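Of the protein chains in this complex, all but one are displayed in their positions.
For chain A:
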Amino acid sequence: MKKSGILMVIGSALLLGLFIYPLWNIQLEAPQYPDPLGMNIYISGIQGEEEFDIQNIDGINHYIGMKKIPKPAEMWEFNVFPLVIGGMAGLGVLLGILGFFKVIGPNWFLGWLILMTVLGILGMMDFNNWLTDYGTDLDPKAIMKLTDSEGNPLSYKPPLFGSQKILNFTAHSYPKAGAYLMFAGMLLTLVAWWVGKKSPKGKS
């Protein structure tokens, strides 16, 4: 269980990378923006890739009636996410230590991973809901009201993952270092469970 416990500690500690690195990144590329405008989404707020990117995205979006990009205080997620991530990392490290000293068995690790996965999926759903709201809840006084071929208002929702053309912009939405560290960490906890499971009791 020693090796397994160490892996569990490392794996869950990698979540802490989210406090340093962004979780996700959305870039907006257009003919007029050969250097794309970009925003980095951290668990505690959204920042421009370049200093004035957020201001410039807001400036452009006002033509189509999109709301401004929220400040940390304007979304409960930016207060709750750090607590959840911090809590899960702490819990995972604690479980790893307990596993190391053989106080608990490897199934606890799996339990942690399942909980983390559920929370992660909930987080992604919440993020997607925000993107939908951001891209569709438009100011009725918007300067440009564009509709699709069926007469419905256009959605300006950036993709959750991948690249998509929105008017003159192409939006690129991809995970960043924080997310990769989290995925790697979660994978490690799975390995921890597997190693712990395979080892003869008390030897590994």
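Keep in mind that, in the parts below, a residue touches a chain if its C-beta (ideal position, glycine included) is under 8 Å from a C-beta of that chain, and two chains touch if they have at least 3 such contacts; residues count from 1.
FYI, contacts and distances are computed from a predicted model.
The chain that is not shown carries the UniProt protein name "Nitrous-oxide reductase", picked from "(2Fe-2S)-binding protein", "Peptide ABC transporter permease", "Planctomycete cytochrome C" or "Nitrous-oxide reductase".
For chain A, the residues in touch with the chain missing from this view are 51-52, 55-56, 59, 63, 143-144.
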